[in-house]
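Accompanying notes for the structure given below.
One protein chain is absent from this view; the other protein chains keep their places.
Let's look at chain A:
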């Protein structure tokens, strides 16, 4: 102990940080901590000037009043006064501003795909905060701030709730861990006691048997063996316990969410919309679509402003007309008949094989047939 005391520097004054002169004196009533040891200071987040409690009561009890510090013309209300957390009021103010900024700029690391972007975001947020704290370019910063808030309203609330959840789960985890540690220690203590008790019991047992007049040597040997066996059992149990714990520990670490950047997903290029499910009407083997046709109907329609204004395109009409005209050419009836026959055979086989699955089979068969038909439809030209 004395060595410990040696290594520790002696306190020169009680609270050196606070005793730097005016910190301890109320600027309004000039009462100092030296004379009133119960002195408490309060601040108002409007201007961060601090007054003693009794001054606050005196000045602001009758409603809002201007700050009594000369030069500060802010109007303060009593209910806004609170005890400062930090002794450095600059930091107090900074933290309040951070609270405000942090509530809005709460994007999480998981939302970013690369570190650089995240760091840039952090940098930007810090810039805004810094400007607000040091009152640089206040208006512009405020504008940026507001703009961001408006733009990301939904994400902000979402992230806020996420953070809340996280906090709750962290607290729960902590509690659980403490509980576990406690129970482990308890178990160890119990085990120790048990061990001691058994040892004692064993000894008593040996003594009893000796007293009852058994052969001393064999009794001693038997006692030792029992003792040895018990110890081995305990060792094995301890080993099992350890393994169990190791296993649970590894499980435990599995639950822990590893925070970090969002996993990088290669965005697949979005497939273009295909309303016909893979059927292609573009394979125009048998005809070519022209831009223009020399036919009065087409020409007139094209020239009519009224029709064009509605968004009607003559091309759609000509294309469709041609498509319909050549539609039958890609279908070979003979081949298709053969195909159908083969299918029927297959279906019959199925039926023979499993009667129980008949319904399913027919259903499946129907579906299959439908599909086959679809497939057949492919490339009709």
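The rule is short, and it goes like this: a residue touches a chain if its C-beta (ideal position, glycine included) is under 8 Å from a C-beta of that chain, and two chains touch if they have at least 3 such contacts; residues count from 1.
As a convention for this text, contacts and distances are computed from a predicted model.
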item: Name of the absent chain as recorded in UniProt (options "DNA 5'-3' helicase", "NADH-ubiquinone oxidoreductase chain 3", "Small ribosomal subunit protein mS23" or "PRELI domain-containing 1"); value: "DNA 5'-3' helicase"
item: Absent-chain contact - pick from A:72, A:115 or A:151; value: A:115
item: Contacting the left-out chain in the complete assembly, out of A:80, A:184, A:240 or A:344; value: A:184
item: Option touching the unshown chain, where A:125, A:206 or A:219 are the choices; value: A:125
item: Full-complex contact with the absent chain, from A:94, A:110 or A:137; value: A:94
item: Residues from chain A at the interface with the omitted partner, ascending; value: 1-6, 8-11, 14, 16-17, 85-88, 91, 94-95, 98-99, 102, 109, 115-116, 118-127, 130, 133, 167, 170, 174, 181, 184-185, 188, 192, 238, 242
